[in-house]
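Omission of a single protein chain aside, the complex is shown with its protein chains in their original locations.
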């Protein structure tokens, strides 16, 4: 397996030049554009790595999957989905148009920014600090990595340049989707996006999802199966921004990408996969990372369709 | 199995009253609103039926799945997807907004009307008649029902009241998505939607897809596996109109509905399912049929997530 | 006056190079890009000309003002405005988005293509031929030019490439805004746009409007004052495509432009102005023609604000 993984990583390096680092979060411009790594964690607990799997990056939108499960656990399905929809949208991840034009006004799904901000505001806690602590503890548990931390520079960079997210949040406050304090809610969101991980960490998250919420090492049920399945479903229908449909066709398993260059995948009943490659395609997905997953899907026959 | 299916059908009859018959195609108003039936065809060839499985209805949008595979076979993936996208859209099935506002101008996917009309225009043939004959022959082959016919009354009703589809088609001609004659192309589309089927017929189509394009009876490869997988992927991401995301969460296998009241499902590697129930929910899906599929998914553990 | 006009025309020639001929109607590409002319007809009947005032061009969207008055006369205000709105729209002249997204579905005003097509369909007549004859007769009367004719080449070019207009028309048929035959209605519209005029002709139309519907030569009331005022109001709020607001600020009198390069203006109680200059700015207005009108407004103090 390691040999195969190393070969794939080398093969796909050529795609790096075709992508770019994201411009709208200045701190992300400091990423190592040529990093490329992959980790696999099977539900039996086997791990395989190749390339820059020790390279650390911020988790960004991948965190939306985890905050969704926590909000579902805290507030229940009907509460969450009365405020955030279940449908894919053909609009960009930071679009506000449908908030205004579709009635009732609610974000289309928890994977676009508006939906994810609303979801994070639903996590129970007496303050933003409590909520983010809860989130971070949960991340540490499912990654089996007690040393996960928030990258303060990235967090501050996102907070400083987050006026588009701020606009969405106030709009949602206006229409009643968010009832919590806006700056607090945004703080939770910006911090959760700034958690620093490696491919190994996110491969563990993927394995946890692939195993339906039962810890693959301890056997403990950490999250309700139903909520894990919901999370995986959103990963298929809207996990890869506006490239979700194409990814479902060409790769065919649940995955969520982040603008930090990571992609976390969960192959149901089989394995978690983490890849990193900060050079992004125009839709915001790791350009070489996508190619690695395409190769894995084909060679290991991982499509669920 | 028959007992279970009969019980499910009876249990779900209560949902019929909560739905309505579609208004925009006058001929569909003549449907039997209280009909409710289900058929299962496993890839081993076992068949099970319950309720009004002999009730015949027009296939409507379910046909979009089949015309897509034929267009892919005739023109190839790159031709088709240069003119029709791969992404789900949060807009209604008959929306034209994104054709105008998103560049390049092309229908978001082959399951919305605009995309399906474009796809049907791509099927090779010297005339509309040839194309529709080819489509009908293919339907007969994969349903193992040589007696399938087009319901002329429904076809004429759709043609007469199809000005919204006509508007989309001319728009697509203007931007170069469709290069064929518009009235001819619409004729193929209106006719394919008017093919009359029973749940048994569409369950066979589902089994054919579940078996990746190999005829479950003869063992013949009838369609390339790749194209069948593409079809199933679209069924997951956009098969149930604006209820696709919710359906993926609550049912979790590829399915395509039509306003005739049918839903055709393909459980990969397992079975095809056909249900009918002309009473529709507000999104255009069979309201009681959805409940039957939800029950089947749960009780037979059919979710792919 | 002639000296002043000649000087203005010469001064503004330098703007011609900054514009382009329109691409979407092939026949219009044959226009003389460097033509530039102006005519003034006062309500007392004085006429002044300069530059290429004998250059003939097709009237295009300027005709929308006249067809609106005829439809108002034939069907009455309440009929017309129940099907076409009164409000400016920030969308392009050929946009369909608001037809779909705003309820009730009707074109925002009679100056965008959708509204103008609907309006032309409302002119009374037993056939398309009768309607266009009626329109042409009216044009001949108010221009005092019995030799006005339709340019058949331009008409056929518009008909052949008019699929976007065709799409709008079918959409409006679907929602009930248009009740007439679509191809007939489009034929009237394409023909009225193809009437060939000079600046003198459109200056006479402007004078007729400036004089509130009373023929400046014969003194005959040819059109109800109310309908003429309605026409002039639309010219101010939406006469210059997406540049109407800027034109109102910088020029400040009712005007309507066409992609043939003409602009017809009506200075209430004073004069009609016709300019031609086929080189268009990005909004579709004659680029040098606009500058001539800006100069006239300033030097002759013609703003109504």
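As written, the chains take the letters A, B and C, and residue 1 is the first residue of each chain.
Basically, contacts are C-beta pairs under 8 Å (C-beta built on N, C-alpha and C of every residue); 3 or more make two chains touch, one makes a residue touch a chain.
Note that the coordinates shown come from a computational prediction; the quantities given were computed from them, not determined experimentally.
K.L.:
Taking the whole complex into account, name the chains on display that the unshown chain touches.
P.N.:
It touches the following shown chains in the full complex: A, C.
K.L.:
If I consider the whole complex, including the chain that's not displayed, which of C:64, C:83, C:173 or C:232 touches that chain?
P.N.:
With C:64, C:83, C:173 or C:232 as choices, the missing chain is touched by C:232.
K.L.:
Which of these touches the unseen chain: C:11, C:34 or C:87?
P.N.:
C:87
K.L.:
With respect to the chain omitted from the figure, which of C:39, C:211, C:244 or C:279 is a touching residue?
P.N.:
Once the missing chain is taken into account, the touching residue is C:244.
K.L.:
Among C:42, C:60 or C:109, which one is in touch with the chain left out?
P.N.:
Result: among the candidates, C:109 touches the missing chain.
K.L.:
I'm checking contacts with the chain that's been left out. Which of A:7, A:133, A:164 or A:298 qualifies?
P.N.:
Missing-chain contact among the listed residues: A:164.
K.L.:
Using the touch rule from the top, list residues of subunit A that touch the missing partner.
P.N.:
Subunit A touches the missing chain through residues 95-97, 100-101, 163-164, 166-171, 173-174.
K.L.:
Tell me where the left-out chain touches subunit C, residue by residue.
P.N.:
85-91, 98, 102, 108-109, 229-230, 232-234, 236-238, 242-246, 248-249, 252, 254, 268, 303-305
The rule is simple: only the chains that are shown with their structure count from here on.
K.L.:
As a quick test, compute the distance in whole Å between the mean CA positions of subunit B and subunit C.
P.N.:
From the centre of subunit B to the centre of subunit C is 47 Å.
K.L.:
Whole-Å distance, subunit A centre to subunit B centre, using C-alpha means?
P.N.:
The answer is 32 Å.
K.L.:
Quick one: subunit A and subunit C, Cα centre-to-centre, how many Å?
P.N.:
Going by mean C-alpha positions, subunit A sits 54 Å from subunit C.
K.L.:
At least two partner chains per residue is the criterion; list those residues in subunit C.
P.N.:
Those would be 101.
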